[in-house]
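Before anything else, here's the structure in question.
One protein chain omitted, others in place.
Chain lettering (A, B, C, D and E) follows the sequence in which the chains are written, and residue indices restart at 1 in each chain.
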Amino acid sequence: MKLKKIYDFLNEISPFELQEEWDNSGLLVGSYENEIEKVYLTLDLDEEVIENADENSLIIAHHPLIFKPLKNVIPTSFSTKLLIKLIQKNISFIAMHTNFDKTHLNRFVAEEILGLKGESFDFIYRAEVNKPFGEFAEEIRNRLNLTCLKTVKYHNFIKTVSLTTGAGMSLLPYVKSDLFLTGDIKYHEAMDAKVRGVSLIDIGHYESEKFFADIMGKELKDLAVEVIKSNSKNPFIYN
Amino acid sequence: MKLKKIYDFLNEISPFELQEEWDNSGLLVGSYENEIEKVYLTLDLDEEVIENADENSLIIAHHPLIFKPLKNVIPTSFSTKLLIKLIQKNISFIAMHTNFDKTHLNRFVAEEILGLKGESFDFIYRAEVNKPFGEFAEEIRNRLNLTCLKTVKYHNFIKTVSLTTGAGMSLLPYVKSDLFLTGDIKYHEAMDAKVRGVSLIDIGHYESEKFFADIMGKELKDLAVEVIKSNSKNPFIYN
Amino acid sequence: MKLKKIYDFLNEISPFELQEEWDNSGLLVGSYENEIEKVYLTLDLDEEVIENADENSLIIAHHPLIFKPLKNVIPTSFSTKLLIKLIQKNISFIAMHTNFDKTHLNRFVAEEILGLKGESFDFIYRAEVNKPFGEFAEEIRNRLNLTCLKTVKYHNFIKTVSLTTGAGMSLLPYVKSDLFLTGDIKYHEAMDAKVRGVSLIDIGHYESEKFFADIMGKELKDLAVEVIKSNSKNPFIYN
Amino acid sequence: MKLKKIYDFLNEISPFELQEEWDNSGLLVGSYENEIEKVYLTLDLDEEVIENADENSLIIAHHPLIFKPLKNVIPTSFSTKLLIKLIQKNISFIAMHTNFDKTHLNRFVAEEILGLKGESFDFIYRAEVNKPFGEFAEEIRNRLNLTCLKTVKYHNFIKTVSLTTGAGMSLLPYVKSDLFLTGDIKYHEAMDAKVRGVSLIDIGHYESEKFFADIMGKELKDLAVEVIKSNSKNPFIYN
Amino acid sequence: MKLKKIYDFLNEISPFELQEEWDNSGLLVGSYENEIEKVYLTLDLDEEVIENADENSLIIAHHPLIFKPLKNVIPTSFSTKLLIKLIQKNISFIAMHTNFDKTHLNRFVAEEILGLKGESFDFIYRAEVNKPFGEFAEEIRNRLNLTCLKTVKYHNFIKTVSLTTGAGMSLLPYVKSDLFLTGDIKYHEAMDAKVRGVSLIDIGHYESEKFFADIMGKELKDLAVEVIKSNSKNPFIYN
Partner (left out) sequence: MKLKKIYDFLNEISPFELQEEWDNSGLLVGSYENEIEKVYLTLDLDEEVIENADENSLIIAHHPLIFKPLKNVIPTSFSTKLLIKLIQKNISFIAMHTNFDKTHLNRFVAEEILGLKGESFDFIYRAEVNKPFGEFAEEIRNRLNLTCLKTVKYHNFIKTVSLTTGAGMSLLPYVKSDLFLTGDIKYHEAMDAKVRGVSLIDIGHYESEKFFADIMGKELKDLAVEVIKSNSKNPFIYN
């Protein structure tokens, strides 16, 4: 199957033009003319994912490999090391990032994983909770398998929750709930949330997005290509 | 004592011109002409710190209260809420941020708290370790009282370590050690470190800088003002 | 009465979104939640106006207090000195500037004060005159109480006049009349007008806008708050 | 005499490289190769000055004819109308603006016209006064022949004065005296000065710089060209 | 006839608002009020064209005389030397550049000179060819009188051709034909075309646009002015 046909299918289920201005979703490596038999799905690209992928295949990942445009292709950075390996194995690479967050990922995690019932607005999913903070936090920990629970507690009782998978703290000013669930929360962002009266539970960047391959797998199941889920590993170990 | 005299003393032990271009260290609230009797020291400003401080006093904190210049002073953001309270109690405010990192904080944490013996270059402290990763990680956990240990492990044995207190991951390209200790490590930064072959231990932004008041207290002990350590609280709870 | 209600009323009679891009009209100090009993009206903020105002009141002025965003709040400049006093007395501050010029001020001065009959386009009011320059200039002097008449005379007879209160010389290229009335005219602007064949009468920045409190007072007369006209003083003395 | 020789002489007595970055002093019209017999001196260019000047002559003026670079030469603006006349009469034009302020004009007006004894720093001349405000203001009025005295009075007694000819209010933050003398003072600048505790006397842009031709005439008296003082008119009439 | 009337006629047959953003088509020298009896047409302005033109006439040229805005009018550059001569002879100057390319020039050269039959899209004219490269190249050489044929040959047989008069290589990415005809082709542009599989024939900037005066002459034939074709010379000699 021509890569162009797969690209067009992806563009239909999650239009690339929905991506944010700073994002770089789309075909980043390879050619629309390539003949693809195998498609690998992964949250992120890492060395193991590439090693396990066949030559001439296609990898679809959540995060773009290239953000800052390249003035050379020397293996001194994260992206160029992997980029060179992709090109040498003639593996094509498509990123489905902020467009996919908006059309699929947020809603899936909120509803299928966390069992919430609400609505999705752009990057933010909002739902009612009506539970004590501690009880709800334990529930989140269990459903996402979080080893270490990192929270900012402002209210003892949570009426409504907002959720953004990945690293969503820049959206804090748009959060209208008692509690915000997102990953990669930094110290000053936590201070800010506290002053604004918003509680936080850090649901992990990896932990809240590791479902990417599963969701994408379901979408591609009728396509005439072999689809392999080949998730990257969480770089963090907690103990 | 005139505030100007205290400002000049601070400028001598840690010159404000050493601050980074994006920083906003210096006198942010109050007047050089104010007569100061009490000085409060805190890592950060929070509502409790201000409530406990006397009118007409001075607060010296690590982090600047204002980063983005203000077009109005309405209590809808973190900084303006606290700013208004400072002005209404006529409390002056000085930030000692990146200048103090370079002259005091990094070295103090490395040597006095972690017991390392090395050298400080700008924002990075480098030292020899020569211990297994696991053993050294436990040592760090104990010395900093970290509830939850979040690491990225690349080498089993650590020869040299680099340290930057606070959130130092933007300095990763300048790290020449097996292991980098810093706080607020995000997921993609962890991915990047792994590809570069650098292990990480997240030492916490608050946990690695909470010594600010202690260090500053020693420096000010001979000044003819009453000095009170009045640290802000860590917004995060771990369990 | 909640400040938010007063703000909404002002926004209705003179929408803030009409303001120019470089302007900073709107709520600059205080909170929408404040309970307001007294409203002071003034062309400009000066120390006397603040001293005479009650705590917890609201001041509505023509000119914004803050133009250049603030990196600190130290009493070394005009705006910050007054800003600090406002905050310490918990006085809120709203500026009605270029939006108000367009909706009220120009037309009021042209019709109610100068007795012209014409039309208002954005910042410029145009009307017929058909009088000798000298006669019309004397009329303007009397109606505005100008001690010293500063003019640029190109035509002996004035057919049409344009008017912009405050400092309007940047609008000269859009003036299609024999005579332009505005304040704060500078030397090179006068040279330019002469070459373009436009006569000028300097009607004073203060003298042409001192009606702000009167106009606003009429607009607010049915609002359930006490309204006090408390005009700032003209800094210039002429003799 | 070749224009280049006159240019070099001017550059010697008042180097063009001293001009401010936004200024456009130097040769603006004509050619360094032109043979010059007559030189006209004027504060500013106006139509009368050009009409009275001979063909192939040189005009030296204080203010540059061109500030904003030109995309066409159509007679719709002040500068292009005069520019076209200069070119059609083959008259060359040199501007001696901020370089001349720094080397000649400020000091001349302060010492020769106002009888002050002080020192010149860049654009500001500073001197001692030690007189009541009213007495000194009358003295200024008489020495400069000001019809209308426009002042801002903060102190009753003036110890020191600063002076900048032309329009100098942007220099206010650098003024360290009780009183600042300059021209073209606008309303908000007057408000600002009052808050800073600086009194003002508006000495007129034209009135404070009309000595340009006289000063330049003395400098050129030994040059082998005919020098004619041909001052432009003040566009303002006061009564 | 008033210049304004000629300008309006030109604007009707080839609207100036069609010009590219970087272009400077329109009236560049002279006044809309001028009374014009003679109009000279030329591809470009050069010294001979101006010398041969009567005073008070109008020159219409393809290329704008001014691109980079002028801070002075000294005869040290191409444009200012000619500009001064225009002004001194009171000759007005209108440029009809990218607007005219789009409305007239491309189509005329393609159809009237090269005998192609196709369609014009913005700056590019596209047509079928279906001839061997060598045969078509000779045909182009003869129709345009090219002394020296400079080509990049990728295909032996040309199915379709695109044409942009003047210097059109920046449009290469939009060329969808086997062959692109344009002028001023540079070495790296030729390399680029070869990699893209597009053949090139350099039809000369001057040689492909020298028809400007002819085309314009036909358009102006019913206007009540004397029209003289007075083409500039090709600066290049080939042998």
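One rule holds in what follows: a residue touches a chain if its C-beta (ideal position, glycine included) is under 8 Å from a C-beta of that chain, and two chains touch if they have at least 3 such contacts.
Source: prediction; values computed, not measured.
Enquirer: Which of the chains on display does the removed chain touch in the whole complex?
Expert: A, E
Enquirer: Which listed residue (A:Gly30, A:Gly166, A:Gly183 or A:Pro235) would be found touching the missing chain in the intact complex?
Expert: A:Gly30
Enquirer: Among A:Leu18, A:Ile66, A:Leu149 or A:Leu223, which residue is in touch with the absent chain?
Expert: Among A:Leu18, A:Ile66, A:Leu149 or A:Leu223, only A:Ile66 touches the chain that is not shown.
Enquirer: Which one, E:Phe78, E:Phe121 or E:Phe157, makes contact with the chain that was left out?
Expert: Among E:Phe78, E:Phe121 or E:Phe157, only E:Phe78 touches the chain that is not shown.
Enquirer: List every residue of subunit A that touches the chain not included in the displayed model.
Expert: Residues of subunit A in touch with the missing chain: 24, 26-32, 66, 68-75, 83-84, 87-88, 90.
Enquirer: Under the stated touch rule, tell me which residues of subunit E contact the chain that is not displayed.
Expert: Interface with the chain not displayed, on the subunit E side: 44, 46-47, 63, 77-78, 81-82, 147-153, 167, 183-184, 186-188, 190-196, 204-206, 235-239.
One rule holds in what follows: only the chains that are shown with their structure count from here on.
Enquirer: Using the touch definition from the top, what's the fewest steps needed to get from subunit B to subunit E?
Expert: Minimum step count, subunit B to subunit E: 3.
Enquirer: Quick one: how far do you have to rotate subunit C to sit on subunit D, C-alpha fit, nearest 5 degrees?
Expert: Here the rotation carrying subunit C onto subunit D measures out at 180 degrees.
Enquirer: Rounded to the nearest whole Å, what is the centre-to-centre distance of subunit A and subunit D, using the mean of the C-alpha atoms as each centre?
Expert: Chain centres of subunit A and subunit D, defined by C-alpha means, are spaced 65 Å apart.
Enquirer: In graph terms, with chains as vertices and touches as edges, which category applies: line, ring, star, complete, or other?
Expert: Per interface graph, the chains form a line.
Enquirer: Which chain pairs here would you call touching?
Expert: Chains touch in the following pairs: A-B, B-C, C-D, D-E.
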